[in-house]
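Only one protein chain is missing from this complex, and each of the others stays in its spot.
Take a look at subunit A:
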Amino acid sequence: MAEFLSLHDAVARYVEDGATVAMEGFTHLIPFAAGHEVIRQRKRDLTLIRMTPDLVYDQLIGAGCAKKVIFSWGGNPGVGSLHRLRDAVEKGWPHRVEILEHSHAAMACAFEAGAAGLPLAVLRGYVGSELPNVNDQIKFIECPFTGERLAAVPAVRPDVSIVHAQKADRKGNVLVEGIVGVQKEAVLAAKHSIVTVEEIVDDLTAEPDYHPNACVIPGWAISAVAVAEKGSYPSYTHGYYPRDNRFYKEWDTIARDRDAFSQWLDANVYQQVTNPAGGAS
């Protein structure tokens, strides 16, 4: 059963230096508050997995938390580059970061395989692509029934997955709705999981919060639930607040320059206190 912890305590307990961490949310519900907490606690040598690193990993990379990034599309959606990711890959600032890149289809399948407890995912993918030349985790296998050549990638099995959701109830059951991405798969694939939520409601299995098919992740499948209001800002939480597209555009200027980025990080992450909201009581 999920334990209600403060975000500070959840990150301190489950995110260890050197861990493999997946913070998921496909454009929607990106767990920024948790990412900032990881930065504040100065976690190091993390292997960061995310289909779309987005601003949250740009920030973690620039802050020096990442050893390796596994991803499938590393841009600022609708805007351009992730400059901290590029600076780390192209110039080694603040240090060299190793990358391993996939396609979306392969990563989505790899998360699903992780949730399903399988060692690998099989897909009709990477046909004619040169990504297998630069990623030794992409292999090809022959279907034992038809002989068709199919791509195989290892399952994603993070030490800890972190996702954001609309709400949890007092038993730690979690409601995720809108664009659900690979959040459920990420939680089920991981050894430990932290779910941050906008609010705690009484009971998701009773009116007025009952949603029969709205991706309820049972509390007993989650390690920790932490309240983080506006925890996915500047990404969005469907039904709560919109994506701050303006900030995504501003990030291009902030992240382009090392000093501007460091100042932003100092003012907006290091000098902010951890979201004090915590338990469900």
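In the analysis below, a residue touches a chain if its C-beta (ideal position, glycine included) is under 8 Å from a C-beta of that chain, and two chains touch if they have at least 3 such contacts; residues count from 1.
Basically, contacts and distances are computed from a predicted model.
From the list "ATP synthase subunit b", "Nitrite/sulfite reductase", "Sugar ABC transporter permease" or "3-oxoadipate--succinyl-CoA transferase subunit B", give the UniProt name belonging to the chain omitted from this structure.
"3-oxoadipate--succinyl-CoA transferase subunit B"
For the chain that's not shown, point to the residue among A:66, A:85, A:160 or A:216 touching it.
A:85
Consider the whole complex, including the chain that is not shown, and state which of A:6, A:103 or A:223 touches that chain.
Of the candidates A:6, A:103 or A:223, A:103 is in touch with the missing chain.
Can you tell me which of A:180, A:195, A:217 or A:265 touches the chain that was removed from the display?
A:180
Where the complex has a chain not shown, which of A:36, A:167, A:192 or A:243 is the residue touching it?
With A:36, A:167, A:192 or A:243 as choices, the missing chain is touched by A:243.
Need a quick check: the contact residues on subunit A for the chain that isn't drawn.
26-28, 51-52, 71-75, 77-79, 81-82, 85-86, 89-90, 101-106, 108-109, 111-112, 123-131, 134, 148, 178-182, 184-185, 236, 238, 242-246, 248
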